[in-house]
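The complex appears here without one of its protein chains, the remainder shown in place.
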Amino acid sequence: MTPGLDATWVDQLMDDLFPLCRSITGNGNRATLARVGKEIDLTVHEVPTGTPVLDWLVPNEWNLNRGRLWGPDGDLVADTDNCNLHVVGYSHAVKGELSLSQIANHLHSNPDMPWSVPYRTAYYAQTWGFCLPYDDHASLLPGMYTVDLDATLEPGALTYGELVVPGTSDREVLVSTHICHPSMANDNLTGIAAAVALARWALSAQRHLTYRFVFIPGTIGSITWLARNRDVVPRIAHGLVLTGLGDPGPLTYKRSRRGDTGTDRVLARVLADRGGQVIDWYPYGYDERQYCSLGFDLPIGRLSRTMHGTYPQYHTSADDLSFVSAERVLAAVDVATEALELFDERRPLTNTAPEGEPQLGRRGLFAKIGGTIGNASKESTYLWLLSLADGDTDVVDVAARAGLPADEVALAAARLRDAGLLAQG
Amino acid sequence: MTPGLDATWVDQLMDDLFPLCRSITGNGNRATLARVGKEIDLTVHEVPTGTPVLDWLVPNEWNLNRGRLWGPDGDLVADTDNCNLHVVGYSHAVKGELSLSQIANHLHSNPDMPWSVPYRTAYYAQTWGFCLPYDDHASLLPGMYTVDLDATLEPGALTYGELVVPGTSDREVLVSTHICHPSMANDNLTGIAAAVALARWALSAQRHLTYRFVFIPGTIGSITWLARNRDVVPRIAHGLVLTGLGDPGPLTYKRSRRGDTGTDRVLARVLADRGGQVIDWYPYGYDERQYCSLGFDLPIGRLSRTMHGTYPQYHTSADDLSFVSAERVLAAVDVATEALELFDERRPLTNTAPEGEPQLGRRGLFAKIGGTIGNASKESTYLWLLSLADGDTDVVDVAARAGLPADEVALAAARLRDAGLLAQG
Partner (left out) sequence: MTPGLDATWVDQLMDDLFPLCRSITGNGNRATLARVGKEIDLTVHEVPTGTPVLDWLVPNEWNLNRGRLWGPDGDLVADTDNCNLHVVGYSHAVKGELSLSQIANHLHSNPDMPWSVPYRTAYYAQTWGFCLPYDDHASLLPGMYTVDLDATLEPGALTYGELVVPGTSDREVLVSTHICHPSMANDNLTGIAAAVALARWALSAQRHLTYRFVFIPGTIGSITWLARNRDVVPRIAHGLVLTGLGDPGPLTYKRSRRGDTGTDRVLARVLADRGGQVIDWYPYGYDERQYCSLGFDLPIGRLSRTMHGTYPQYHTSADDLSFVSAERVLAAVDVATEALELFDERRPLTNTAPEGEPQLGRRGLFAKIGGTIGNASKESTYLWLLSLADGDTDVVDVAARAGLPADEVALAAARLRDAGLLAQG
C-alpha cells in the first residue's frame, strides 16, 4: 500500500465527495475533479456541447439548482436539498401547479426498495421527473401539487479529468472510473477513491509502462475520450475500469471482450492467489462497453465486487456511505496494485542458456547438499522459469502454468536475470 | 408448422406407404416415390444396373413377387403376403422340396425378440433365406419343407427421387432420407414423412439458400447420388439425414465428421433450446456415412430419436405403425424447420458503427429513462449483436455466446439491420 493511503484517507475523500450533485455534465463534476485534484495533479478537459464524438454529440450541460415538490396540503414531498436523487437526471426546469394525474407519468419509485429514492436519468429524452420512495409515492392523495424544479439545460461543456504518469515505455495502462453518479457511495465514490490511490502508486516510483488515469462521465465520457485520443488507443497494453469496490461482495474481474488478453491473464492470476472471482465478458455494464466495443476491442477489463443490478441498494439512496467500507476499497486497491505491478513485469522472458539446465549450484542458486529438493522450493521456481522462458512467456504465464504465486516468480526471475541466465525484453 | 401438415396428414402418408415392399431397388421403391410425388413435385431418376458409382456398381434390380414356406404337415410357416420381412432382401428365386437340415442355413430369427420377424438382407451375397419369429423357428420339426420363393434379380435400375427448391443463392441445404426399408415404420416411414414436410416448408416461401431433398436407398443410393452430383457437392452449405423420428426417445442430433461445422452449431443451439441431445460423430449409421466420408466430408449431420440398434423393435416386424406417433414426427419436423430457418440466417453479421456503442436511444432502440436495464432485455440483445458482429459471426453464434434463444437474436438482428447498424452478408 502506498504510504498515507489508509482507511481514514479513503473515508475523508468519500465524505467530501458524497454530497456533490454529479451528472454526465455540470458543476458537480467540476467540484468532484477539484477535490480529486487535491490528491493528484489532474488535467481538467472541457469539451463543448455539440462536439461530435463517434456516433454521438456532446449534450447540453445540465445544472440542477434545486428541485422541490409540494403536496395538496402544502407538505414538502421531495426536495433535492435533502437527497439529490429526488430529481430525474437531465430534467428540464418546471414551475407551476399540476394535478396528481398530470404529474403521474413524471413520478418514479421502486416497490422492491420501498423506503429508498431510486436513481433515474433521462439524458436524451427532454422530459422531467421526480423520484420518491415507493411508500411515499403510493400514499400520495389526489389534488393539486406544486412543482418547482429549478435547473438549466443549455450549451456548455462535458468535463473530465486526466493524469498521465510517463514510464520508460510509451505503452500504456489505462485506469478509468466514472464520475457521473450523484450521491451514491459504492457506485461510484469507491471507484474514484481506488483510482486516486492507484495514481498515487504510479507516481511513487519510475515505472516501465506509462500509466493513464481518467475520471469521466459514464458512456458519453469514455466515448468522448476515445474520440479525442485515437493516437493513444494503439499504445494501450492493459487497462481496468474501476467501480463498485466497497460493498460486501467478493472482488470480481470481468474479462475483456477478447477474453484472453494479458490483462485477463494477470487479473485471473492475482485473483486466484487472493480468492477473488473472474467472470466472462458481456456487453452491458460500465465503460468497458466502449473500450471493448468492436472497433476498439482493447485489453481492458473491469474490477468490481457485487455485480451492478444484483444488490438491492444498487441505484438507490440506500447506496450511501454506510453501505461501503474503506477497508474493502483498500483491499481492492491492493489487488489492482499487484495487477499493475505485474503489467510492468509482463515483458517476455528468454532463457539465455537453454540447452540442458545451467549449473545453478555454481551460481549459488542451488542447495549444496543434494537429494532433498521439494516441489515448491526456490530451486523449482528457477527450473520453471528456465523451462518456460521461450521468449514469448512472462512471469504471469509462468506463475499460472507452475501454480506458484506471481510475486515469487517475479522475484526468482530477477535473481536469474542477475545471474545472467534470463533476459527480460 | 406449414399449413395442412398435421397428425392426420402424417398418419395417412405412413398408412399408405407401410405395405409397400421396398428394397435398394425395385418396384416397391417406384410405388413409394409415386405416393410421395402426390405431396411434392418429385423428379424420379433411374440409374441402370452396372453403372459404376464411386467404388461400387449399381446392382441388379430385385423384385419379390411372393415368398412362401410350408412345413412337413403342409402348414404355411411364412408368407410375404402377411409380412414382407419374411424373405431375406435380395434372395434369388427358389422352388422345391428341401429337408429341414437343407434349409437350416437359410432360416433367420432373433431370440431377443422371439415373437417378431427380423429384417435381414443379402444384397451382394447371391443367396436366399426366410426370416421367422424365433418361437416359430425353434418349434420347426424335421421333415421335408416346400419352398416357393418367387423373385427376380436381374439387370434393371436403381430408383431415387429428388426435389430442388431454388433460393436466391446457389448454396444448398441437402435433406436426405432412405426409402430402402420394407414394412417398418420408424425406420423409415418417419424419415420420409419428415422430409416431405420440410420440402413443403421450403416450397412455402422464397428462401435465401437452395433446398434439395433426396429420397434414396441407403448406402448405394447416397453413393450413387454423390457420384452423379459432383458439381453440387461443393455448394452444400448444410444438410440433414432424417430417420427414426417417431419412437418415444428424445430428439438426437449426431454431429458431422468434422464436428464443428455450422450445421453442428445450429442443431446444438436448436436442441439446447428444446431439450434434445447432441452426440459425437461415429462412422457407422445411415447415409451420413457416405456424405461425411473422408473424400467428401460434408457439413451434414443426422437427426433421429433413439439410436438405431438400441431399441428392441429395431429391424423387426415390431417396428410397425403402433410403435411410432405422428405427434413425435411433427415435433421433429418443428426442430428441423427451425434449423433450416437458421441455416437461412447464417450469413455473417457486421457492425457498421463499431467504434463505441451507437446511440440506440436516438433510434428508438433503448428505453428513455435510464438506470433499469435488465440482463435479458431487448437492449442487451442489441448490445450482444453489436459486440460480436465482426463480419465472421452469425445469429446462431451470437445466440450461443450470449445464451439467448436464437429466434430472439434473429429478430433483434432484423431491427438493427432496419436501423442501419448491422449488415448481413
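Lettered A and B in written order, each chain numbered from 1.
One rule holds in what follows: a contact is a pair of C-beta atoms (placed from the backbone, for glycine too) under 8 Å apart; a residue touches a chain by one contact, two chains touch by 3 or more.
Being a predicted model, the structure only gives us computed values, none of them experimental.
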Among B:229, B:293, B:352 or B:393, residue touching the chain not depicted: B:293
Sole contact to the chain not displayed, among B:26, B:67, B:118 or B:354: B:118
Which residue of B:5, B:21, B:58 or B:88 touches the chain not shown here: B:88
Hidden partner chain, touching residue among B:226, B:303 or B:399: B:226
Residues belonging to chain A that touch the chain removed from view: 351, 353-359, 361-362, 368-375, 379-380, 383-384, 386-390, 402
For chain B, the residues touching the chain missing from this view: 54-56, 88-89, 108, 118-125, 127, 129, 219, 222-223, 226-227, 257, 281-284, 289-290, 292-296, 309, 315
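By definition in this document, only the chains that are shown with their structure count from here on.
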Chain A and chain B, separation of their C-alpha mean positions in angstrom: 54
